[in-house]
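The complex appears here minus one protein chain, its other protein chains still in place.
Here is subunit A:
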């Protein structure tokens, strides 16, 4: 009784305190209302009337509370009271807001852990980006108070809109379903975060990948280090120069810093925490004014604890953007409470320094006050029972309380979350979404929404008013030409296209300004997919450079210089387009082939076609600094056709590094020259082919661009028209088959017709005979069938009788088991007998009908009809 009294007293006290609070609140209210109006930034989201939604179709769990839930609500109320009593200066907790049907529901039961059958949603990144894409953001009614209602995730999904709490609950449900240790967080964050304003952020697609500094291999300090040659430069002069330079540098830096400082001061109030994206660069953008509600803006997000699913470190997810943040992120200003589908914890730690110092050990009951005592939290298990009791003593009457706390969280009242593949694919509401970043605009579309396969477009601007376009990047999906991304630099007019593997001729990227042939362009290829190992081809008006990878002949570089196209004499009938540019020079470079000695391994060869020269440079031999060389001059080689080609020593100048004697015989040189000449021919052909290939690629690209086709996966039944037709056809066929089996009558006549032999000419007698034969045969069949059934029946009956007899004889010696067996057997046999009797009866009834039906049919049969009908 005393306890009760105490409780009452406490409640009274609480009420008083609450009143006091209210008064003090009122003082605030005036200020707040003002600021609230300010804070509600005009959002372009059209207003949506939540009161108009149809709740009639919702299941009953949405509309009523089960007894367990009711009890839970009582516990929650009690908890709230105690909390308000213990922490009078803190904001009231969000414990049981009303749902869409106006029923109070505890927040934890709103979380409905669900694993959706999409591979992308097995990871938190996928879930987060899905939620942020799928839902349209609505601001909170009051930016400084948690909402009074919290709708089910299913409703939110249905209408594709919600506030930060709706976002968080949905994301949390999906993450817990996917096995993460995730929690919804009710807390405070910055204005930008709460209003999903990313205009100060650099677009994630534009962020430069952080350069990982590879730690340089530490210089081995060896005692055997060559001393550098004596430095004969004047040290003093150098010093003087360095000094001067340093001075100018310092002056410049100082100036810069001052400017920066000035800009900084003008931009922002000092205490406003600087978001990492917004640095001094954004000088000209209008910097947000100091937020009057800083630290009061309520926000909800998701906390993922480390441990499960190999999450190495605890982190936050902002559900609006789907980005992860470190727990020390300055944009998160404080945490009121967290919950998942099992429990509810109130943060008892001080948040004066944002969330930086918070410790997320929810088992620590001093830092985190739990609502329901949980048994499966490992942290708590380590606590001594006594300690635990002490803990409760601190609160109040423990016996009763403990019972309350051992209360299990009731299952969620929310129906399972379902997302159809169509919805999943379409993602964004109406399949389109626009996000504004700092000097950049990102647009997203659902696949197949655009005819050209466009799914994402990023426009980069030079200014923050989104007027001057600098660069446009477009991403495509499901294109038949495998185009993945196109990047157009509006300033240089340089277009870069990236392709997925699988494009014709292994095209990987194409950088160009115009599609005209023989202009500046670079084509990159998937060299693994090509026989010639071509990786890159750079072209301009009179040069072509090709890079190769992984060739057997160690070639890695080929450079071709073209001359001016000769004004050719037009011979009637020749086509103009086959007029390759004359080749002036071909230069090829090779990697070292370790199997050959360096003196015989060609490093570089240059064919000067106009001068009829071939220059070979060999690889460097070990420890040598000059490379061997051979220069051929083919001038005298073949004056006229038919003339003998004789090798003369003048035709070749050789420099052999390291040996003076030219021990190579002329024969060798001659053979080499012959080989080279042959190869030159081959090479010219190859160059010509390369040029032709470029033309072909350009043409293909033009064709593809003119007629964009999208590929559809063969598993996509909805889009793949052909496939669907095929499928349906197959379905129909199957149905036909089934019908056919049932409907198709057996041709009774066939065997008898065959017996008579000649079908074409039959007398009436014969026909009658056939008919009679057929009918008698059918009659026999029917009687035979009846007989079989009869025989079965008799056999069963006899057996039963035998068994019964045996039972009667041995009744006394039987065990209960045997008896049970016997009874079972009896009932089974009886059943069979019944069935057989039934079939026999039906057979008897049906036989005359069947007989008549067959007779009728035979009469109508065209084969007999023509003989029978005529007199």
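Just so it is clear, contacts are C-beta pairs under 8 Å (C-beta built on N, C-alpha and C of every residue); 3 or more make two chains touch, one makes a residue touch a chain; residues count from 1.
Here, contacts and distances are computed from a predicted model.
A.B. asks: Name the absent chain as its UniProt record does, using one of the following: "Golgi pH regulator", "DNA-directed RNA polymerase III subunit RPC9", "Proteasome subunit beta" or "Dynein regulatory complex subunit 3".
C.D. replies: Per the UniProt record, the undisplayed chain of the complex is "Dynein regulatory complex subunit 3".
A.B. asks: Consider the whole complex, including the chain that is not shown, and state which of A:366, A:531 or A:625 touches that chain.
C.D. replies: A:625
A.B. asks: Among A:240, A:653, A:811 or A:845, single out the residue that touches the unshown chain.
C.D. replies: A:653
A.B. asks: Based on the whole complex, identify which of A:159, A:670 or A:807 touches the chain you can't see.
C.D. replies: Only one of A:159, A:670 or A:807 touches the chain omitted from view, namely A:670.
A.B. asks: Could you please point out the subunit A residues that touch the chain left off the display?
C.D. replies: 222-227, 229, 620, 623-626, 644-647, 653, 655, 657-658, 660, 663, 665-668, 670-671
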